[in-house]
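Left out: one protein chain. Kept in place: all the others.
The letters A and B name the chains in turn, as written, and every chain counts its residues from 1.
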Amino acid sequence: MADASIPVPGNVGEAVDITPPGEFKGTWLEYAHSWIVTVDHKRIGILYIGLGLFFLVVAGIEALLIRIQLIRPLSNFVSPDSYNRLFTLHGTTMVFLVGMPILFGFGNYLIPLMIGARDMAFPRLNAFSFWVSAFAGFLLYYSLVGGEGLAGAGSAPDVGWFAYAPLTELAFSPGHSTDYWTLAVLLNGIGSIGTAVNIITTTFCMRCKGMTLMRMPLLPWLYITMSTLVLLAISPLTAAQIMLLVDRYLGGHFFDTQAGGSALLWFHFFWIFGHPEVYVLVLPAFAFANEIVPTFSRKAIFGYAAMVVASVGIAFISLSVWAHHMFTVGMTSVSNTFFVLSTMMVSIPTGIKVFNWLATMWGGRIRFTLPMLFTTAFLFQWVVAGLTGIILAVAPFDWQVHFSYFLISHFHYVLVGAIVFMIFAAFYYWYPKATGRMLNERLGRLHFWLMLIGFHLTFDFMFIVGLLGMPRQIYTYMPDRPWTTLNQIISVGAFLQGLAILIFVYNLFYSYSHGKKAGPDPWDAWTLEWATSSPPAPYNFETEPVVASRRPLWDLKHPEDPDSAYE
Amino acid sequence: MSYPGSDVTLARLRARLRWCAFMPLLCCLGCTAQKANTSVFSSFSTPAHNITRLGYFVLGVTGGICFTMYALLVYAIVRYRACSSDVDVEPPQVFGSTEIELSWTIIPVLIIIVLFLTTAGVIFGLQDAPKPSSALEVVVVGHQFWWEYRYPQFGVVAANELHVPVSETNRSRPTFMKLTSADVNHSFWVPQLAGKTDVLPNRVNELWLDPHVPGVYEGQCSLLCGVQHGKMLLVVHVDRPEDFDAWVRQQQQTAVQSEQVAAGRHVFETESCINCHSIRGTIANGRFGPDLTHLMSRKTLASGAIENTPENLKRWVAHPDVFKPGVLMPSMQLSQEQLDELTAYLTTLN
Partner (left out) sequence: MSTIPLEHTMIGSDWHLPKRGVVGMCALIVAESAMFTIFVVAYIYYIGKSSFGPTPRQVLHVPVLGTICLLSSSIFIWLAEREIHRARMSRFKVLWGITCLLAAVFLSGTAQEWYRLIFHEGLTVRTNLFGTTFYSLVGLHAAHVTVGLTILTLVLIFALANRVRPEHAYQVQVFSLYWHFVDVVWVVVFTTVYIVGR
């Protein structure tokens, strides 16, 4: 069977029909309707990403309001209860309504394309998961008008994004604000589990011919791992939230300490979810790096098998480290020591990944395109994120800096410095594929530099103010604390980042109509998604591709030196 | 054809170097000594001291790793960046190397072993330290949004300002605390004296400290406990032995009973203040709010939120919400005359 099952790049236009899908023929309303009822993984991916971007701006505004309040001591820019609502919403939105949707969106869009499939395994479940998540977002923010909390008209939850009990019990949180948090996050979790089921099933059951698991691009591997973590981690949170609802609505006592319940139980259940959750968020960032670093270093990823084992290892170990968020709750010395060990062990496979990226770049011909710029920044920042994690894993030191701004800076180094930077890299890399246009280069560079400077102004100095004893979640501080100047620097950086993100969002819209046209393969890459038109046809591939190695397009572009000869 | 970004790399490097020069300078800014020093590296008690030493060691190791990684990354992005002549040339494809991958697995394992063993030593040393017979026992009860301190050895109940004796090398007298909460979660953190310990309802946690130098040490609640979590401050007075004994004796006495302020005491006893507060020697026996028997022995009111002066006290009683919006003490809607009398009474409670 010598028919060209894979489109030949270089002369792609001649070999296969790669005309982008035609203009939509119908009214504006029909067009909008087609998006609402779509089950196409590409459209659902874009919907997810759109949802996430919208909430990124919302949660970003919350962050800026927080930073204005902290510019000077004893500020009354916002009231104490409003402040508590701001950081609760900021954290909850960023994790559940920005991070998860954007990362699921990229996964949805890319995985079928990368494995040569036509769509996800369960397209209708895919659509359902998205709409449930979108509704959850709406529910959470409806609390602003419908919440009826303590201090008056309409109030959002104010108990922190991890909603420690018994503060969340009826006695201490009357009204409905906590219920909005509980229900919104619970619904969002159901959507997440649906998408995770979909991702796992798709990658196991719908790969094109020849694509064994060890020939899959690393992105689907990391998404399988991340989805497995979602299955194992979101359910404990769902369980804990059901228990909280039983307490609040049925008079139960799961976390009702006045009746013998345990505050500690919520700690354990939440962090059994919470720790794997951060790996759920970071593994897709690693997935993007696994695709972008090789393309722009012009080399195959160094140590593919080790990368697979390390990624699975990270996920596996991450299930055993949760109580490092609880070093201060008074566990025994033996328990504390165990969690120190398990947490430090996570650094081994994580380090392997960093070294492998470095080795991929080593000996390459690195092109500093916008995706690579953001990825390079990610590499530097991930080193700090990981190492400050090791510092926090040292339990006695954590007894000092836990719940201080040192901790906040560590996890923002992970969430922003690693994950958000890689999300930006992924945008610059795959936007041409999804839209057929390149993102504007000048705006992109401006975005990058503003983001980099703002990020470091904020989070490098935040480490210091944490080491100087500033705890988190305080609406103000006394003038005799040595924190004012540092807080001002941090706030300036926050505004720079806000500006950078606005420029980026503008770029997304501007380039849709004004961007330079991109062909099917603007970056000269090697995985299957670059063998389709930009944007791909709704059916993705004309015929099912057949692959013989990890880099099918490399094989076609370099017939004298195909990967299949080495595997 | 030069691709976008080829001129960017060196500029990035320069920017990075500028930051490295700036950082130590700006660090000093933060460290200028002001009235309250809450730095985790300023340690005046054995737990804090041990943690600081461990912290320096860990920072040293991780700093070394960071420096090495940065050096390698910088080298890679400078040395291996593409030139304009590289457009159609692909570098040699290297898929892996077992020896290299093994080495960068084994070396981190060794580093982790060292860090782990050092850490474990400090954990056991601090958490399982035996309690000497000379130790002072204090029971700390966290409330929304104030601290209750009980000294079972002396029958003393105080609030918001903790007094402990200094613990000298030849006269060791550490303070061993048991911490619990009356309502939601809190956390007790005075950085210069010890790491933090959470204060949880339905659970008793333990913390010990042995301050070496007399003085006043500050901290605050470090676990979100509600709307006024931010102003639930901690003040620890480390007293010389004789001062501490004097303080205990003073606290053990019942409240001053002065006839001049009988009107004020009457206001206190009839305006439902007694539902929440205690003043030993009167009928006031409330547990919900701080014990006021020796209110004027404290330097601050409302758990560190405001200075304890008669004017502040009057304004606090009239409208607690002004200083600490959301505080659980209601405004009792007293008339100006009642306020004056009440304040006059409260200011006698030394």
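We adopt the following convention: a contact is a pair of C-beta atoms (placed from the backbone, for glycine too) under 8 Å apart; a residue touches a chain by one contact, two chains touch by 3 or more.
What you see is a predicted model, and the numbers here were worked out from it, not measured in a lab.
Engineer: Need the list of shown chains touched by the one chain that isn't shown.
Structural biologist: Missing chain, whole complex, touching shown chains: A.
Engineer: Return the single residue from A:110, A:134, A:167 or A:200 that touches the missing chain.
Structural biologist: Touching the chain that is not displayed is residue A:200.
Engineer: Out of A:243, A:263, A:426 or A:494, which residue would touch the omitted chain in the full complex?
Structural biologist: Touching the chain that is not displayed is residue A:243.
Engineer: Which residue, A:144, A:265 or A:443, contacts the hidden chain when the whole complex is considered?
Structural biologist: Per the contact definition at the top, the residue touching the missing chain is A:265.
Engineer: Footprint of the hidden chain on chain A, which residues?
Structural biologist: That gives, for chain A, the contact residues 1-2, 4-6, 121-122, 193, 196-198, 200-201, 204-207, 209-210, 227-228, 231-236, 238-240, 242-243, 246-247, 250-254, 259-262, 265, 269, 272, 546, 548, 555-556, 559-560, 562, 564-565.
Operating definition for what follows: only the chains that are shown with their structure count from here on.
Engineer: How many Å are there between the centre of chain A and the centre of chain B, using C-alpha atoms for each centre?
Structural biologist: From the centre of chain A to the centre of chain B is 32 Å.
Engineer: Touching chain A in the complex: which residues of chain B?
Structural biologist: 3-6, 8-9, 12, 15, 19, 23, 26-27, 29-41, 48, 50-51, 54-55, 58-59, 62, 65-66, 69-70, 72-73, 76-77, 80-83, 86, 89-97, 100-101, 104-105, 108-109, 112, 115-116, 119-120, 122-124, 126-128, 144, 183-185, 187, 189, 191, 194-198, 200-203, 205-206, 218-231, 233, 304, 325-326
Engineer: Per the contact definition, I'd like the list of chain A residues that touch chain B in the complex.
Structural biologist: The touching residues are 79-81, 83-84, 150-151, 158-160, 164, 166-167, 172, 257-258, 260-264, 297-300, 302-306, 328-330, 332-333, 336-337, 340-341, 344-345, 347-348, 351-352, 354-356, 358-359, 361-370, 372-373, 376, 379-380, 383-384, 387-388, 390-391, 393-404, 441, 445, 452-453, 456, 460-461, 464-465, 467-478, 480-483, 485-486, 489, 558, 561, 563, 566.
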